[in-house]
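In this view, the complex is presented without one of its protein chains, the others remaining in place.
Naming follows writing order (A and B), and every chain is counted from residue 1.
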Amino acid sequence: MSGGGIRPATSFTSAARETLKNRTLRANLGFATRTICAKRERVVDEIEDWQATRSAGAALKDHALANLEENLLLLEKQVEAAGGTVHWAATAQEAVEIVAKIARSHRISEVVKVKSITSDEIELNDSLKKQGIEAIETDLAELICQLADDSPSHILVPAIHKNREEIRQLFATKLGVEIESSEPHRLAEVARLHLREKFLTAKMAVSGANFAVASTGSIGIVESEGNGRMCLTLPDILVTIMGIEKVLPEWSDVATLMRLLPRSSTAERMNPYTSVWTGVTPGDGPQEFHLILLDNGRTNVLDDPVGRQTLRCIRCSACLNVCPVYQRVGGHAYGSVYPGPIGAILTPQLLAMADENANTLPFASSMCGACYEACPVKINIPEVLAYLRGKTHKQPVELAAFQVAYWVMSDSRRFSAALRGKRIGASVASMFGLVKGWTDSREMPEVPAESFRDWWRKRDR
Amino acid sequence: MTAKERILSRIRTAAVPREDYFRTETPVQPASIDLFCERVADYRAIVHRVSQDEVSATLNRICEGRRCLVAADFEFVIEGAIADAGFTHAELVDFETTITSCAVGIAESGTIVLDAGQGQGRRAITLIPDHHVCIIRADQVVSSLEEGLERVMVTRPLTFISGPSATSDIELVRVEGVHGPRKLEVLVVKA
Partner (left out) sequence: MKIQLFITCLNDALFPRTGVATTEILERLGHTVEFDPRQTCCGQMHLNSGYTDEALKLAESWLDVFEGAECIVSPSGSCVANVREMFAHMGEWTQTPGLVERAQAMDGKLFELSEFLLKFGGVEELQPYFPHRVTYHPTCHGARALGLSDSPEKLLRLVEGLEFIELDQKWQCCGFGGTFSVKNADTSTAMLEDKCATIWDSEAEYCVAIDNSCLMHIGGGLKKQGKAPKVIHLAEVLASRRPE
């Protein structure tokens, strides 16, 4: 499966415990993320006022979200005026059903796909398969994941957890081609030849969208390989699934987005290809175009004044690359197609803070703030994490410990008493939660003979 | 309730407060051709800076011995080049090189934009052949993304091209050329 959905099968804690055991994964990831972070810094430094550019991005997305209803209605009108069809899907199932119905009405059993996390979110590939429709991933990394029956582990570089030799072997067994070397350009060539055939014969393509422009009805896709262009140009029918938060009001707004996105994602000034289309154009590209506007929990997020900044996200993956937790546990530990810091806040909110496993995700952070610093649209991820932690249910034992700690700390006399003399050790351990999980890998600090306040009191006299 | 009504009513319930929003006017700046060329070349595209008189000769030289395709309304004459006559995708595979003009060049990012205007043709012709040669006049180069967006016809199919097709999906090693043209040459014609 190359889909995955957003419902984690276990808690983050236990998923991470497993993935941490994989030392190769940690080494691959560590190398990859360090490389991309260093490159990113170089292209970001080139912008005269990066902070102002980030603020402009945040303000633009906030503005777009504050007028979401108008933007969506205008988008719908413009797409239809240009010969496209617009569908609305409140849930993943509805979206999948729309895609399947379009395919069935044309008797299509094979579709080509441009990498789209939104389609992974709704588990499109698996659901289509059940209806006898094969979805073929055309992005190199997604193809690798699909052939390996593995799920993507990174938004941008879904196969970041696989090294070249693993990929060579995979291509050799699954595509039946002898590949003499595991040089990346050789492997890319193999993928090129394998997919060429598919592109030239495909009748229908399915894509996501990086943005849509309400005033013109245009949709945009940002990519590197050219598989996007192939899917958007060669088939007769194009179906685009887009999260409702992707809509921008005006065409000129795309400039702000495009200054932020490639730098933050692939660490480039600009990605090789961006395609923009408006409905259908006679004689050029697909002659039937469907746009599916997907909610699937996004309005839950919108409804929360603190959490709603999450919807500014442009899926660049900068927050993953800089995250010390992600760098070690990898994408699979998050149990959702949205990994890393953005996943830690987006996944539980999409599930309305009602999924027990997803609710462990906001705790998957040391609150170091690297994500906030990197985020091109200034999502204050640590703030949202702290906020969401407050919305989760607590285990009774833990709850009791924190209530005791609060009882002590909420009164300076009780607090002073707890710190007096020999009591320090025990009260400190319970207050700060220095228990088993702590001492497994760390020694306890030495307990001082007297607290600071006792020292002060004596000195004062 | 239809899905549309459900979604819209939930958006309404969320009642996101509106604030004033101002788009900043980007001042029009003279574009630096040098910067444009430098940034296009940075993507490992080949850049030729030529005068108007040199265009045909240069194009002929690039295309020599190659099966070449041009848009039906392409303005320069190239020996042996075939004008697009609505070839099928399978037929396009047999062309090695496509030569087109473009709508605008953006110096800030080293990007050329095709908008299906004069001399550019439909999207498939610059996609299937493995080699794309694009001609741009110096006066088509603008300095910023904002200016670039203003110059294109947004409702026609647009392709923003910044270097040849590439991937970094395997161990983050950049490889030029996966599905799109693996070789990109840009002719910048001096004013």
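As a convention for this text, contacts are C-beta pairs under 8 Å (C-beta built on N, C-alpha and C of every residue); 3 or more make two chains touch, one makes a residue touch a chain.
As the structure is a computational prediction, the values presented were derived from the model and not from experiment.
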Visible contact partners (per top-of-document touch definition) of the missing chain: A
Contact residue for the chain not shown (choose from A:T91, A:Q169 or A:T392): A:T392
Per the touch definition above, residue among A:L20, A:I47, A:L73 or A:A172 touching the missing chain: A:L20
Listed residues A:V325, A:I345 or A:I379, member touching the removed chain: A:V325
Hidden partner chain, residues of chain A it touches: 12-13, 16-17, 20, 26, 306, 324-325, 328-329, 362-370, 372-373, 382-383, 386-387, 389-392, 394, 398, 402-403, 405-406, 408-412, 415-416, 419, 424, 427-428, 431-435, 437-438, 440-445, 447-448, 450-457
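Just so it is clear, only the chains that are shown with their structure count from here on.
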Between chain B and chain A, distance of the C-alpha-averaged centres to the nearest whole Å: 29
Residue ranges of chain A touching chain B (in the complex, touch as defined): 28, 31-32, 35-36, 56, 59-60, 62-63, 65-69, 72-73, 82, 87-90, 94, 138-141, 144, 157-160, 163-164, 167, 184-185, 187-188, 191-192, 195-196, 199-200, 213, 216-218, 224-227, 229-230, 232-234, 244, 250-255, 258-259, 266, 268-279, 281, 283-285, 293, 295, 299, 302-303, 308
Residue ranges of chain B touching chain A (in the complex, touch as defined): 2-4, 6-8, 10-14, 16-19, 21, 23-24, 26, 39, 42-43, 86, 89-90, 93, 108-111, 116, 122-124, 127, 144-146, 148-150, 154-173, 175-181
